[in-house]
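Could you have a look at this structure, given as structure tokens, before my questions?
Below is a slice of the complex: some chains, not all, each in place.
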Amino acid sequence: MHIAEGFLPPAHAIGWTVAAAPFVVHGARCVVKEVREHPESTLLLGAAGAFTFVLSAIKLPSFNGSSSHPTGTGLGAVLFRPPVMALLGTVVLLFQALLLAHGGLTTLGANAFSMAVVGPWVGYGAYRLVRRVGGGLLPGVFAAMALADLATYVTTSLQLALAFPDAESGLVGAALKYLGVFAVTQVPLAVGEGLLGVLLFRVLTVN
Amino acid sequence: MSHLTLAASGLTAGYDRRRPVLDGASLTVPAGRRLAVLGANGSGKTTLLRCLSGALAPARGRVTLDGAELRHTRAGLRAHRQEVQLVLQDPDDQLFSASVAQDVSFGPVNLGLTEDEVRARVAEALALLAVTHLAERPTHQLSYGERKRVAMAGAVAMRPCVLLLDEPTAGLDPTAVGEALAALARLQEADSTVVMSTHDVDLALRWADEVAVVVDGRVVQGTPETVLGDDALLARARLDRPWALTVGARLRALGLLPDGALPRDADALLAALPDSPGVRT
Amino acid sequence: MTGLAIDDAAWASAWRRRSPADKLLLSGGLVVGALVLPAWPGSVLVALTAVVLALGPARVPALTFGRAIRLPLAFITIGALTAVVQVGDGIGWAPDAATRAGELVGHALAGSAAVLLLATTTPMSDLLPALQRLRVPDAVIEVASVTYRLLFVLLTSLTTIREAQTARMGHSTVRRSYRSSGVLAAAVLTRSWDRARRLQDGLAGRGMETGLRVLPETLPSSRRFEALTVAGLAALVTVGVLA
């Protein structure tokens, strides 16, 4: 779920860009350091970015009849760690905005904050937590991918609520409105993406 | 499996509407016979096969199986896919499971067969393609030729009436080509109709009962001798004339070959030539 | 061939040889205009300008542009409607619902059209080097460039594998489709690693030691284009603010 170009008022667009910037800059520093130490990782990181982009072209059928596309941020966080994902996720969002008309440039900051920062960190946190309490790899991956999705959706809803508070019920009412409206597609997607992660890791670990 | 006649008429298809790859192409796959689809790279061979298999819906025209038109609905495609299977050129993009047996079982499992039936189908397909010894191997350890045959086995396990093969011999060395052709012969004996695309005119002449040349968005179909002897057509199609026809025609003019069809490969040519100096008349 | 329609349009655009900086100035100006000018008539003028420039001088196929602009439409519609629904004691429209929804849709559509003007005239590989001016490190730009190249390779793998799975009934039910998608994602992931490894081998032979440095392409700026852009944007702002 990407906020379209021009949808956020200027102050909000700038605010979210400022909020996402430190994470993305930190990610960029990690990437620069990695590439300086191992020049060949340019290709691996590029391949990781391409994979994340292409993953969103997989159509996940939903049990309620609709279909949607995975975001892959939770998977990316488990495979490449959240700081790197902050950068790769932002690059992928830029590509989606310009190659698929999905998202936007002034809303890149807001989308990066929800999909490249909050999603990966929540997903990674969930993964570590599940592993620490003795959960296996697959439950960990499920938690990472499903919760990264849910966290992104909640964050986006909050971003929209902040921009368009309800005249009567204020911020909380607006947040509930957006959470409710997008739940139809986003909650099944979160579960679906969690399942996809489990199936994917099952194939990978058999090899 | 029984022989069904697969046909296409007036196919227009492509990725760019203004410049369709196929533009009114018609073709009949003769049931039970070997058809080679010839064409240069980019001529539309693959597009044609993808239309025939149902993978691509043509912008215009129709595909029929024993006269019944293929409908691009869930049910229509489902029925079609049980009878017609396409094996694409690059095996790497068709093998997606960890082990060979697992990969070949993908289709039968999806057909909802019982475990025993699936096992039987996999064993049969591996045997037909002569890759039974590879069953337990991981797909990424196989050689290119082995991967190509395993990809074919995956389609064969669906027991299609018509098997469409896109460039099944491309990139294979002579021995591997021989093995692939032997496998195709076994499939034919098992009552599948086999169609292969290739740009190897010598191979097409040697192998096919009938050939179809894809040129300028259309298809010219006929016997190998007629079609592959048509120099104007071959030039338009950016193909060469098979050496055996060129050399054979000259040797016949020299009175060295008997009447009838020209030999189609080196062995046949040697057999038809006289054993000792002396000219036939 | 697996192309992305917007990318294909960008490479074929009549503005392909224009300086990315010039096009960034134009589209950037329009994007900002779409955001800050009043929706009427500002957004409408921005949207019209973007569409006319894209379909006119830049010769972007109308079909491509039209299809692309439709993509964000679902989000914009649902998002705008949700914004103007009021929940309190009951559910109802906000008093100024129609105006506010119209404004939101206007800003968003105009902004999307302006971004699309850039996207359909400028290939990604021209834009990425321009990021150097924004002090984005070379390493990041190189990673993004490799992403751009490899995504087409992986997209081809993805569509082919999916086609092969579909032919073998891998997507005939929701359950099977999930299983097949998991296998598909895993296959594409392994291919992405494999591609990176093989590319590394291939490039080592071509003397790769540190980075992926190549000859920068020179697409010189046009004074005339820049002057017209500035004048046009100024006119838009004047009309947009005064009207």
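Lettered A, B and C in written order, each chain numbered from 1.
Convention: a contact is a pair of C-beta atoms (placed from the backbone, for glycine too) under 8 Å apart; a residue touches a chain by one contact, two chains touch by 3 or more.
These numbers were taken from a predicted model, which means no experiment stands behind them.
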Formula for the entire assembly, written in the chain labels shown: A x1, B x2, C x1
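In the analysis below, only the chains that are shown with their structure count from here on.
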Chain occupying the most central position, where position means C-alpha average: C
Rounded Å distance, chain B centre to chain C centre (Cα mean): 41
Separation of chain A from chain C, taking each centre as the mean of its C-alpha atoms, in whole Å: 18
Rounded Å distance, chain A centre to chain B centre (Cα mean): 45
Junction residues of chain C, two or more chains touched: 183-184, 186-187, 190
Residues of chain B touching at least two other chains: 97
Parts of chain C lying in touch with chain A, wherever the complex brings them together: 4, 6-7, 31-32, 34-36, 43, 68-69, 71-72, 75-76, 78-79, 82-83, 85-89, 94-95, 104, 107-112, 114-116, 118-119, 124, 127, 136-137, 139-140, 142-151, 153-155, 158, 171, 174, 177-179, 181-190, 192-193, 195-197, 199-200, 203, 208-212
Residues of chain C touching chain B in the complex: 1, 3, 156-157, 160-161, 163-170, 172, 176, 183-184, 186-187, 190-191
In the complex with chain C, residue positions of chain A that touch it: 1-7, 9-10, 13, 28, 31-32, 35-36, 39-40, 42-51, 53-55, 57-61, 63, 70, 87-88, 91-92, 94-95, 97-102, 104-106, 160, 164, 166-169, 173-174, 176-178, 181-182, 192, 195-196, 198-204, 207
